[in-house]
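Remarks on the structure that follows.
Only one protein chain is missing; all other protein chains are in place.
So, chain A:
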Amino acid sequence: MRLMTFAAGLFAATSLSACASLNPPPAEPETIVEVEVVEEPAPLEVAVHSGDFAEIQQFTTPGGASVWLVSEPSIPILSLNMAWKGGEASDPEGLEGLTDAVTYHMNEGAGDLDSLGFQTRMEDLNMSFGCSASNNWTSCSASMLTDNADDAMALIATAFEDPRFDEGPFERFRREQQVGLKTRETSAGYLAWKAQSQALYPDHPYARTKTDESIAALTPELAKEQMRKLMVKDRLLVTAVGAVTPEELAPMIDEVIADLPETSTLPETPDIVLPELEPADPIVVDLPQPQSLVQFTGPGLKRDDPDFFPAFVLNYSYGGGGFESRLMKVLRIEKGLTYGIYTSLSPGEHIQTWSGGGQTKNESAGEFIQGIKNEMEDLVEHGVTEEELADAKAYLTGSYPLGFDSNAKIASQMMGVRQDELGIDYFDLRNDKVRAVTLEDVNRVAKEYLNPEDYLFVAVGQPEGISVEEFESEDPAEMESESED
């Protein structure tokens, strides 16, 4: 394969769709369609937004769920996403892994069905349903055939009403977690993330990780309590795409959420201010393998920062544009030092970073890191050219429709817009925001954000050609850092 997409390690690349806007106000619905609903006294009020990429039907179910739906009749599938703000960062200290325990068990038995019964029922219905969590969000998604959507949604409803958290699956969860703790000891991506988070925000909940002790302290009761805190009605967002109408979908969703608590209080996540870095050598984590994983992290921007879009466009030219980026052109195409290198913006609510990474043979690690810094310096000093800016805008605007060619993609794009509160007209406005970026904006942002001395570099492997910063790993003796020059 010519270029592996960047799913490796902790390469959490920002998707093109997930970029920010300048806090647009929610758009006025363009039309209001009122439809009579059988058995319901009040008709469902559906606001229809006919956007450039999708016709979004926005409504609140009688049970109180706020839903964005795209009706797509051409394939007999329904994709459903649910998300609640609040995730792994809300795990109490010493109980790291609690939220993961919740999401693990959501399809492990409910009501009369034990784990095997639940899984068998899902197979009988040819459906999928599962949940997951990130630092800030707890999410569930389901795919089902519209033919038996009623039965599929009824099964999902039991998972929210009466989840079992049986001892058997819970023990299996613990065993799997223990194996995960062991295998991460030699995962280059994990080791890089660990070194970086310890250096930049060691005391923040985002830096905490699961441990043998925290996993041992988890119980089904604690997980059940946490589930009732995470999955509540007033923080629920729903998006769906498929061969259904709002009138068909609303009662199914109401059945699913009927038993959720109205609300809950979760601990606040503090904001992270990245520390001023001392002039420092890269942190090196020793790992016996032929290649070094290099990651670098510096300050980024919030989504509502007026400079976010200039930074987003600049990122394409620096390291975000596949073969068109400066880093790829120099480090892969000219020098053949790497199979791939990327940069991305992470405009999180509590931490904003600009980061990147790639892998190179141990022998060329020093040259690789120097190359990354050189390109930063060149951008600070000279900025990008008019042609680069035009190319970036052409790609970023022209490729945007590619994110809307499947039901699952549209459902997930809508959820991204909802989670970041970008407004229902975001899809329509986004390309104009990209087009409005000027060369002056971009080059000012480069000067402000791409100074090599603001970036923390981590190399995992057995890199050569760099002097190193000592890094004390939590892991066994052979993982200790070593100095080479």
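Rule of thumb we're sticking to: a contact is a pair of C-beta atoms (placed from the backbone, for glycine too) under 8 Å apart; a residue touches a chain by one contact, two chains touch by 3 or more; residues count from 1.
Keep this in mind: contacts and distances are computed from a predicted model.
Visitor: Absent chain per UniProt: "Insulinase family protein", "LacI family transcriptional regulator", "2-oxoglutarate ferredoxin oxidoreductase subunit beta" or "Protein HflC"?
Guide: Of "Insulinase family protein", "LacI family transcriptional regulator", "2-oxoglutarate ferredoxin oxidoreductase subunit beta" or "Protein HflC", the absent chain's UniProt record names it "Insulinase family protein".
Visitor: Which of A:E334, A:E381 or A:D432 sits in contact with the chain that's absent?
Guide: A:E334
Visitor: Which of A:D307, A:E349, A:E377 or A:D391 touches the chain that is not shown?
Guide: In the full complex, the listed residue that touches the missing chain is A:D391.
Visitor: For the chain left off this view, which of A:T138, A:S344, A:Q359 or A:N443 is in contact with it?
Guide: Touching the chain that is not displayed is residue A:Q359.
Visitor: Against the chain that's been left off, what residues of chain A make contact? List them.
Guide: Where chain A meets the chain not shown: residues 1-4, 7-12, 53, 72-77, 79, 115-116, 119-120, 123-124, 126, 134-135, 143, 145, 147, 168, 171-172, 175-176, 178-179, 182-183, 185-189, 243, 287-291, 321-324, 329, 332-339, 359-361, 391, 394-395, 397-402, 404-408, 478.
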